[in-house]
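Omission of a single protein chain aside, the complex is shown with its protein chains in their original locations.
Our next item is chain A:
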Amino acid sequence: MAQPLVKKDDDRDDEAEYSPFLGIEKGAVLQEARVFNDPQLDARRCSQVITKLLYLLNQGDTFTKIEATEVFFAVTKLFQSRDLGLRRMVYLIIKELSPSSDEVIIVTSSLMKDMNSKTDMYRANAIRVLCRITDGTLLTQIERYLKQAIVDKNPVVASAALVSGIHLLQTNPEIVKRWSNEVQEAVQSRAPLVQFHALALLHQIRQNDRLAVSKLVTSLMRGTVRSPLAQCLLIRYTSQVIWESGNNTQSGDRPFYDFLESCLRHKSEMVIFEAARAITELNGVTSRELTPAITVLQLFLSSSKPVLRFAAVRTLNKVAMKHPMAITNCNIDMESLISDQNRSIATLAITTLLKTGNESSVDRLMKQITNFMSDIADEFKIVVVEAIRSLCLKFPLKYRSLMNFLSNILREEGGFDYKKAIVDSIVILIRDIPDAKESGLLHLCEFIEDCEFTYLSTQILHFLGVEGPKTSDPSKYIRYIYNRVHLENATVRASAVSTLAKFGAAVDELKPRIFVLLRRCVFDSDDEVRDRATLYQNTLGGDGSVVETDKDVKDFLFGSFDVPLVNLETSLKNYEPSEEPFDINAVPRESSAPVELTEAETEYAVNVVKHIFDKHVVFQYNCTNTIPEQLLEDVIVIVDASEAEEFSEVFSKPLRSLPYDSPRQTFVAFEKPEGLATVGKFSNILKFIVKEVDPSTGEAEEDSVEDEYQLEDLDVVAADYILKVGVSNFRNAWESLGDDFERVDEYGLGPRESLAEAVNAVINLLGMQPCEGTEVVPPNSRSHTCLLSGVYIGNIKVLVRLSFGLDGPKDVAMKLAVRSEDESVSDAIHEIVGSG
């Protein structure tokens, strides 16, 4: 029996507390473990030593390989003892030591013996230990016993086998799946826990078989479920069945809803919550279905137990995202939770209220939140800031009080992520609410006067450079910006110089004053700052010469790069300094995500990245050799472009050698008509020379054989030529682009799984950037508008407005409106959709 280390009466509690493990040392305990080898085992002493070993392990101490092996071997000797308490400790310490596969063999026979023992508890424990330390080969030997154990009369033995099954399913699914008859039987067990474990395992075994899961759920609903834990599982599996059976609300009642609803009256709180959550998460839930769930959740808001309040408010918070109106009845209860001692609860309550509140309650709510902000951690504050941002966008008329709130908290203490969340919010409000612009910019200016985060300062300076010149009095920002040149580090100073130049370029009256300031920056101690100051002076014509036209200057200062920065960075890194200058036109204007050309787990893994240039397309094949016994040489992809007529191969770069498990690249380049979005299909064969490798020495043999390997086909599609570039304010961008080259047409998309699926398909087809979150389709919608933006090959801006509507039960109709700077591009977008 496990004995306490020091015998001690309760009345000695008042004595000085000292740890029985005081001064414990790993080395000394390992020495003590030698008692395991004594011919006459002292069970009590051995238990004490095991306890010390457990203490060390539980403290996070680790044993070296040699130490662990020694202890493990010594522990196996303890199987000789018949002392029950010691045996229980031995089972535990073996699991904790987790012996390596070559050591397990020592203990296997003892454990197999215990597994067939007449003593039930030996069986249960031996199963747990064996399953913890076993590998596949041993498992086939003991499988027979495990199957018996699953239907053992003793619930502890059955549970041990079932829980082991849950773990083994991860590593040896084929074996565990063979047990389903026994597990099915265990689901009917009268022992509550056995039923719980059996249900979990059976569901995992059958989770990919929809019909089987549906049958399982139906039969259990009719039968008896004996524990709340199992009932929760049943509810979870039921909602999965409902979800998979699709949305039948229009055709009548939802299957199994009555079951979920009846669970709301269960005596266990856990079950009630599970049912309420399942109902609130039903796809396209109606308000009639929601009401009973919301009512029980509301009751829990005033529970005396924090866990229940937390669970209730957390669930309601989720509901508020989709159905804010459904929970307005709970607002009063939720307001009282703002002062909850538990900050997690209070934060959830506040963010829920911010989602459900109406315009008239905003001011009152803000007052309450102000008091609350000072005593919560940054992570909670960020959640609140994000909620306030959405509230402000919802009620733009309230921007004044919300902007004030944000600027106040911006002045208070806080870490980077928190400050970034506030700055991001102010920037978004400035962009979306024109009235908020001037006050917002001034708040940001004040913030950078005392900002410790370089990243935020540079972001704000960049933003000021874009927005500041468009305000009624741009000159008032100059002081804040120029102060940065005196007071900050080089990175911020360089940003400030760029921002000054933007003001100079955009506002003629300010230009002479900006020159004075830029001239001072030429004496900066940092070369980047000096270089920028000199560059901008020249660009703006500060030295008296008119170097460039006004348009060129503005394009230079305000224009965006027409190549993605990642591609520029990669190209710069690959550039080797030479006489030949770096050519920015050699940077791919777009690179696709890797497309797999082989299935998972094949001998050779190949994926391809498409690099798009104005006149060329380059395929970068990333190849991996997954066979340790092979070395590949002269690897090349032979590309057949007969279905891509307008492409002609101009260059290919083979791969000298491809050793095992070290990915390398080979390239093939094609020429194509300049500036056109040419499409085509390419078939690929991987060609190479194989040499056998001796695994023991790693050396390749001299003999070699030529071989080839068929890869999947590859398509270049129109979407490859469109850059995903977002716009911050779609309506402004749409209107400023004008309707000169607008093209509108309607399309029938045929029957679709859902509106959301149709929207997604069109977005992927066009490869454009969804704007303003319009890629998300609210559940149950019958119509939806999605806004997309991008830049077409030739650097032509293009915007798309998609209006979807359900025509009949499943048929989706779509109206496509395109605006761009070039009519052929507008037509091209329609062609993509028409042919896709």
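We take it that contacts are C-beta pairs under 8 Å (C-beta built on N, C-alpha and C of every residue); 3 or more make two chains touch, one makes a residue touch a chain; residues count from 1.
The rule is short, and it goes like this: contacts and distances are computed from a predicted model.
Enquirer: One chain of this complex is not shown here; going by its UniProt record, which of these names is it: "ER membrane protein complex subunit 2", "Coatomer subunit zeta", "BRISC and BRCA1-A complex member 2" or "Dynein light chain"?
Expert: The chain we cannot see is recorded in UniProt as "Coatomer subunit zeta".
Enquirer: Considering the complete complex, identify which of A:E269, A:E335, A:D614 or A:E742 is in touch with the unshown chain.
Expert: Of these options, the touching residue for the absent chain is A:E269.
Enquirer: Looking at A:E103, A:D120, A:D811 or A:D827, which residue reaches the missing chain?
Expert: Once the missing chain is taken into account, the touching residue is A:D120.
Enquirer: Check each of A:S344, A:S361, A:N567 or A:Q665 against the chain that is not shown and name the one that touches it.
Expert: A:S344
Enquirer: Can you say which of A:P39, A:G60, A:P581 or A:P809 touches the chain missing from this structure?
Expert: A:G60
Enquirer: Per the definition of touch given earlier, which of A:N154, A:N760 or A:T774 contacts the omitted chain?
Expert: Within the whole complex, the residue contacting the unshown chain is A:N154.
Enquirer: Please identify, in ascending order, the residues of chain A that touch the omitted chain?
Expert: Counting only chain A, the missing chain is touched by 1-6, 8, 10, 13, 17-21, 47-48, 50-51, 54-55, 58-60, 84-85, 87-89, 92, 95, 119-122, 125, 128, 132, 153-156, 159-160, 163, 166-167, 191, 193, 197, 227, 229, 232-233, 236, 269-270, 273-274, 305-307, 310-311, 314, 342, 344-345, 379.
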